[in-house]
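Only a single protein chain was left out; the remaining protein chains are all shown in position.
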Amino acid sequence: MRPEDAPGDAPALDVAGLHVSFGGREVVHGLSLRLHRGECVALVGESGSGKSVTARALLGMAGAGASTNAARLELLGRDLTDAGERTWRSVRGRDIGLVLQDALVSLDPLRPVGREIEDALRIHERLPRAARRARVLHLLERVGMPDPVFAATRRSGELSGGLRQRALIASALALDPPLLVADEPTTALDVTVQARVLDLLAEIREAGTGILLISHDLAVVARLADRILVMRGGRVIEEGPTETVLRSPREAYTRALLAAVPTDRPRGSALSVRAGASDAATLPPATQYGGRTRTTSAVSGPAPTGHGSERPLLQLHHVSKAFDVPGGRLTAVDDVTLELHAGETLGLVGESGSGKTTVARLALALSTPDSGDVVLDGIDWSRRPERERRPMRPRLGAIYQDALSSFDPRWSVGRILADAAARGRRLSGRADSLVDDLLEQVGLEPALAERRPLTLSGGQRQRVAIARALAAEPEVLVCDEPVSALDVTIQAQILDLLDRLQRDRRLAMLFISHDLGVVRHMSDRVAVMRAGRIVELGDAESVFRAPSHPYTAQLVADAPRIVA
Amino acid sequence: MSELELRQSTVEASAEHIAPRGRRWPRPGTILAGGFVAFLVVATLAPSVAWTQDPNAIAPALAFESPSFAHWFGTDESGRDVYSRVVAGTGTSLLIGVTATLIGLALGLVLGLLASFAGRVFDFAVNRVIEVLFAFPGLLLALLVIVVYGPGPVTATIAVGLSTAPGYARIIRGQFVSIRSSHYVEAARVLGRSPARILGRHILPNALVPLSVLATLGIGQAIVWASALSYLGLGAQPPAAEWGAMLAAGRTYLATAPWLTAFPGLMIVGTTIATTILGRALARRGQEGR
Partner (left out) sequence: MLRRAVALVSGAAFVLWAVATLTFFAIRLIPGDPAQAILGGPGSQASQEALDQVRREYGLDRPLIVQYLAMLGRLLTGDLGHSYALKVPVADLLSSQLGGTMLLAVMALVVAWMLALGLSLWSTGRSRFASIIGDGIELTAAALPHFWLAGVLIAVFSSGLDWLPPVSTGTPAGFVLPVVTLAVPLAGFLAQVMRESLLDAMQQPFVLSARARGESTTGIRLRHTIRHAALPAISLSGWALGWLLSGAVVVETIFAMPGLGRTLLQAVTLRDIPVVTGVVLLVALVYVFMTVLTDLASRIADPRLRQEGAR
């Protein structure tokens, strides 16, 4: 029997002055934290803020080469400041559980999930095998697994993303620990699945488990947390009840984080606090933000759409595309019709596997449709042989999720941009000034021209990718998940940049993302895609405000948002 | 899988595990390996600088002397200085190793290019050829070549080159295929670049530079295989001062004069280790230089 939680407000977890350093470099500077049973505390921060290290340190596993010390580290009233590995092992799994991101790799892909869940029981309790099995099935049922008996025999790769995340949670809950640390538990999941997993975590909290929820996403946290701790550079810079932190944040950085969340933010308003700031790495310390929350100087006014009678620049006309997959054929894109006009942004939103990327590839004529036509400015784009398409390709630019892999690893930023700007011609002496000009347009220093993309930060890479796409002066820009790999504040800067450039150059932009908030913020019109089909298409505001298709309605309802 | 692919994959892995740290100086192992290879090069180009006496000077009175200050590696049955003979054999052994590697690399490149760029039919055919050649594991293909053309150093060199070719071919094909389907090649297509330009600017440079790593690794393997053939009496023949042949000649005196076989063998082992270490260093530089 575990000692029951003392009456009153003795916290289940009480940490004060937690320091973690790696080889003399301190990454967590004196963090304090209290967590009660049945309470959910969220630790929010961007990459490098020290939130994940903190989570691991609370289980005594900050990592090889890490040194952890704390003024106080009490778990259920037990002092663990000087605990050795043996003590920690007896605590882990029994008194505190850990749920990581992406169960595909967080559960051993070679073992059935039932065995993984059983492990905690085997380690901490002497139970006959049959009793352990029964507990496993019970646990799987508790986390809402549809067919526990079947699921227990599956390996993580054989379950869908949502189900395997449930299995991972079941393995952390095996001994019903009073505390659960959840490190980005829903990050890789589709919105609808994410919403269900968050519901499950809420149920677990209601049942009396204390949850420490770690996330980069304030909107995800808003739904579940009772209190929020905002971390930056290894310190908690703001702490308070969820309502207070979200509605009246004290710190400028918290405000910047909140401002960066695009959900429900009208088109045309800037997301980044300092438009044009090149990256988090070069962001000034939080104190320099002063009282300014955001400037709207960079972007203003409604988008100049007015395409009434104009011919669409890019058209997908009843386009279908299927691929061979093991065990049959998958129709990735099924009878899709889309029109894109000059000066407008068409958002394409859908969950993973909905066919968004295939649409992008068809639009770029990187693959040919099985049926239907792609028409570029009146030209039968998809039917022409590649040789005839090539001279027209500069009219379309593309930006991808993973900017780094889209650059030749041997080329410098300068060479990449000069090559794109040259459009196959010789640039002779103008190359340097062209490159400087392009870098300036995307808010980068000219000195970066000599660097290789590998040495740049994520935000800088995406800026270089944008500069490359613009170098050939395209009329159409296809963006496939351009910000999903970036931190929120960087995401905000990139979105602002894209939005500004789209307006300035009257680009026709096809903006693809899984993130409803991002798409809504960026788009004039929105197409909602599901299983290869467009289920809803219309003006962005009306689609999101009054969705006509039940799937869209579900997506909108499940999208995490700050103000519920 | 082939021995070469194995060496290659672990080299790549070791390059990945060692994160770039902006290191200016090579590691101590790399310096040592570099020094050893430098010695081999000197011994090849100007053996008289490196040897202590005439490798063919017979002195029956001094036969079977164990290693000493005068004779670092001892003397053989005719009183010849083993160290000087090892130095004299360096050129032949390296020449065989390098030539065999170049033959293997060239054949591999032809096969790899055919498979990657001459269409699906060729890709299919080349892959079957590679598969079939892999069914002659290790020295077997080399032995077959020797049956047909008779023993001798030239045949042995060609035989080793041939037997290593399928390994090169598969690695090279793999490199081309992965580069061709890479995002940066796609990005070049989106910019409207012609296939010839993409091949010349992106695919070839990115595929060929790693070949230097591959060739470095291959030399060690080729030297081992070629000396195995010499040892079996199918490559260079005993009077010649080639490492494998020296080992074969020293076999008779294994019990009484083990230094006759120990030192030429150590040179082979040293060369293989040194080339592997240098290959790794090259691979690391390739990773960091990006």
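Letters are used for the chains, namely A and B, taken in the order the chains are written, and counting of residues starts over at 1 for each.
Rule of thumb we're sticking to: a residue touches a chain if its C-beta (ideal position, glycine included) is under 8 Å from a C-beta of that chain, and two chains touch if they have at least 3 such contacts.
The structure displayed is predicted, hence computed values, not measured ones.
In the whole complex the chain that is left out makes contact with A, B.
Per the touch definition above, the residue from A:Leu100, A:Ala256 or A:Ile466 contacting the chain not shown is A:Leu100.
Only one of the listed residues, B:Val42, B:Ala63, B:Val98 or B:Leu143, touches the absent chain: B:Leu143. Across B:Ala118, B:Val132 or B:Leu208, the single residue that touches the chain missing here is B:Val132. In the full complex, subunit A touches the hidden chain at residues 56, 59, 61, 89-94, 96-98, 100-102, 105-111, 116, 119-120, 123-124, 155, 157-158, 168, 171-172, 174, 326-327.
Along subunit B, the points of touch with the absent chain fall at residues 1-3, 6-7, 9-10, 13-14, 17, 128, 131-132, 134-140, 143-144, 146-148, 151, 220, 224, 227-228, 231-234, 244, 247, 251, 254-255, 258, 261-262, 265, 268-269, 272-273, 276-277.
The rule is simple: only the chains that are shown with their structure count from here on.
The touching residues of subunit A, when paired with subunit B in their complex, are 364, 366, 389-394, 396-398, 400, 402, 405-410, 419-420, 423-424, 452, 454, 468, 472. Taken together, the subunit B residues at the contact with subunit A in this complex read 182-184, 186-194, 197, 201-202, 205-206, 209, 290.
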